[in-house]
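Reviewing the structure listed below.
Missing here is one protein chain; the remaining ones are kept as they sit in the complex.
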Amino acid sequence: METSRTGWDQIPQINRDLLAPLQATTWWYVILVIGLGAGVAAGAGAWVYQIETGIGQTNLHKPIFWASYIASFVYWIGVSHSGTFISGVLRLSKAEWRRPITRIAELMTFISVLIATLCVFFHLGRVWRWYYLIPYPNQRTIWPDFRSPLMWDATAVFTYATASTIFLYLPLIPDFALVRDRVSDWRKPIYSILALGWRGSQTQWRALKWAQRIITPLIVMVMVSVHSIVGWDFGMALVPGWHTSIIAPYFVVGAVHSGLGMVVIAMYVLRRTYHLENYIRLEHFDKMGKLLVVTTLTLAYLYFADLLTTWYGKIPAENHVMYSMLSGPFAPAWWTMITMVYVLPLFTLTLPAFRRWPVGVMIVGMLINIGMYVERMLILIPPLVHPRLPYEWSSYFPSWIEITILIGALSLALLLYVLAVKFVPIISIWEEKEGRLHGGERG
Amino acid sequence: MDNRTHKEEIQGTAQNKTGSPKPYKWELVIDLDRCTGCEACVVACHAENNVRISGEEEAAQGRAINWIRIERSWEGEYPDIKATFMPVLCQHCNNAPCEPVCPVYASYHTPDGLNAQVYNRCIGVRYCGNNCPYVARQFNWFDPQWDAPLAEQLNPDVTVRMNGIMEKCTFCVQRIRKGKETAHQEGRRVRDGEVTPACVQSCPSSALVFGDRNDPTSRVAKMVKNDRRFHLLEDLGTEPAITYLKRLT
Partner (left out) sequence: MEEREDKPILLYGLFDAQVKLTSLIDQVRREGVHDDAIEVISPVPLSDMMVVKPVTIPLYAFTIIAGLFGIGVGIFFAGGTAALYPIRTGGKAIVAPPVVGIISYETMMLLAIITTFVAMVVKIVFLYRSGAQHDPAIDEGAIGISVRLFPHDVRRSVLRDILRQAGAKEIHER
C-alpha cells in the first residue's frame, strides 16, 4: 500500500517531534514550576495550620457540615473521567481521532484522582485517624461500616485509582522503551525498569493488546460506577435537594462534561507550547467540540428533568432550596453556572467554524470547568443551608484557609502535570505511528 | 463500666423470648403546653455533659454547641403575638438516618434504644450531621477551653471531647449506666423516676418526662398514649423516641 510506505517514512520524524518535550527545558518552564511550587507550599502550610488548630479554621458550621472540600472532591473526580472516557470509550468505539489525545487525558485522570483523594483528607475532622476507614483485622475488633455510602466511595475510588494507574502505564511501556534508548543520563535506569524489558516482539505486542482489550471495557464500567457512587453520597441522604434518583446519572454526565473541558485546555496549551500542530490538529478540536455539545445537551436534559419535578411537586423543603438558587441569595451563582455550563457551549460549539478555532474551544473549556465547580458548590451549599427545621437556616462562604488549601491542591495538580510532560511522552508515540500506518484496523 | 461486648449485648436481647426480662427502651415525653422557654434544660445539659463554652464570636458564626435547644417562634401580629417554644434535641430515632451513614460505626443503636456516639471512634467525616433532619448533631470545630477555675466544675463521669469529634444528646447515658448498675447489684429493674437526665431534672414546670417505655408502670409508658401526642417530622419515618404533647384545638 502506498500510504503504508509514506507512513513508515514518517516514523523518524514522529519520534523526533514527540520526544522533543522530554529533551529540552526552557527558563519559562522552570519559572512555572517554581510558581506552582509556591502555590503548593502555601496550601500545605494552610493545611498543617488547619490540622493543628482544628477544622474550625473553615467557615463550616451547623447545619453546613460539608462544603468546599467535598465540592472539590466531587469536582476532581469529575475531571478524572476525562481520561477514561477518551481513552476508554473512544477506544472501544474505534474512533481513530483519539490517538493524539489519549495520553493527555489519561495523565489527567491519574493526577485528578490523587488530588480528589487529597481533598477527602482535607475534610476529615480527625485526619490522623483516617486509617479507621481501612478494612483490616485489628485489636479493636471492629471493621468499617460498609453500609455507609462513604465506604462505597472509598472502595470505588481506590479501584478507580488503581485501574487508571494501570490504564495509564499499559500503553506507556513501549514508549518508555523508546525513551530508554535515547537518553543516557540519570533517567536511563528509571526508564529501563519501567520499560520492563520491552523489545517489540509480536508476542509482547499481543500480550499488551490483549490486556488493553480486556481492561478497557472494565475500566469504562468502573468509571460509570465511581461517579454514581460519589453521587450516592448525596442521593442516600435525607437532605432536601440531595435525595433524588437522578443524581447518579447527572453526576456521571457532568463529570464527562467537565473532564472533556479540561482536556481541551490541555490540548491547546500543549499544542501551542511544543508546536504539535501536525498531531493535535483542528479536526481534534472539532470532534471534541461536538462531544461537548452532546454532553451539554444530555446534562441540560437531566438537570431540567430534576428541576421540573421539584417545581411541580412544590414539596416545601425542596421548593425552598430550588427557589433560593433561582431567585434567592444563590441566584447570581446559579445564573453564572447556567451561562457557563449550558448556554455558552451551546451557542458557540454548535458552529462548525467556532469548533475549528482552538483558542475559542479552549476558552469554552475553561468556562465549563469554572461553571462546573460553581455547580458542585451549588449542590453542596443551598440544600445544607435550608434544613427542614427553619430555625437552623444559615449561610456560608469559604474562609481564607479553605481557599488557600484548595488553590494549593489546584497548584499541585498543575505542577504534577507539568512535571509529567517532561517525563512521559505527552502523545502516545506507538499509537500515533500505528494510526498512520494501518489506519489502525485494530483500534 | 459495663464490660460486655457488642455481641453479648445483642445476644442478651435475643434471649427475651424465653422469659428473661425485656430490654429497656428509654424514651422522653415533652409536654409543650407546660414548656415556658426558660432554657434551664439547656444550662443543665451544658453543666452535666461538659459541653464546651463557645463564646460570643463563635456563637455569631453559628458554632455554639447546644445538645438541647429551645426553638422559639412568634405567632400572630402585634399586639396579639404569642411565643411558642419547642425543645429540640437528639430524638434517638429507632430508624435513625444518622447511624448507617457513618463509615466507621461511630454512631450506632444500643439495645436500650439509645442512639450512641462513640467519641474515640469518630474521625470527623460529618455525614451524620448532614443526615440528621432535626439538626441535632454538633461538631467540635476546635479544642475545648475552660478558663480557670471553670475546669474545676467538669463532670468526672463524662469525657471531654477534643476537636474533630461529633457529639449530641446521649439521654445522659452516664446516669442511665449508674442507675442500671445499682439496680443490677440489687437484682432488680430500674424503677421509674430513678434515672433522670439533667434536662428532665432541671425543668421547673416538669415539662420533660423520662423513663422506660417497656415498663408498663412508668409515666412515660402512659403518657405516650395521650391524645395530644405527635412526633417531630413524623413523615420521614425516623420513629423518634421523643413524643411531644400539645393541645392543638
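In order of appearance the chains are A and B, and numbering begins at 1 in each one.
Rule of thumb we're sticking to: a residue touches a chain if its C-beta (ideal position, glycine included) is under 8 Å from a C-beta of that chain, and two chains touch if they have at least 3 such contacts.
Predicted model, so just to flag it, every value in this text is computed and none were measured.
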Chains in view touching the one left out: A, B
Contact partner of the left-out chain, one of A:Arg147, A:Arg272 or A:Arg356: A:Arg147
Selected residue (touches chain absent from view) among A:Thr53, A:Thr117, A:Thr159 or A:Thr298: A:Thr159
Chain not shown, touching residues in chain B: 6-7, 10, 93-100, 102, 105, 107-109, 111, 239
Where the unshown chain meets chain A, residue by residue: 4-5, 8-9, 11-12, 15, 135, 141-143, 145-147, 151-152, 155-156, 158-159, 162-163, 166, 170, 173-174, 177-178, 181-182, 196-211, 214-215, 218-219, 221-222, 225, 229, 430, 433-434, 437-438, 441-442
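The rule is simple: only the chains that are shown with their structure count from here on.
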Between chain B and chain A, distance of the C-alpha-averaged centres to the nearest whole Å: 43
List of chain A residues in touch with chain B within their complex: 53-56, 59-63, 65-66, 123-127, 129-130, 132-133, 141-145, 147-151, 154, 233, 236-239, 384, 387-389, 391-392, 394
Touch list for chain B against partner chain A, complex: 5, 58, 61-63, 69, 71, 73, 88, 97, 100-105, 121-127, 129-131, 133-135, 137-143, 163-166, 233, 236
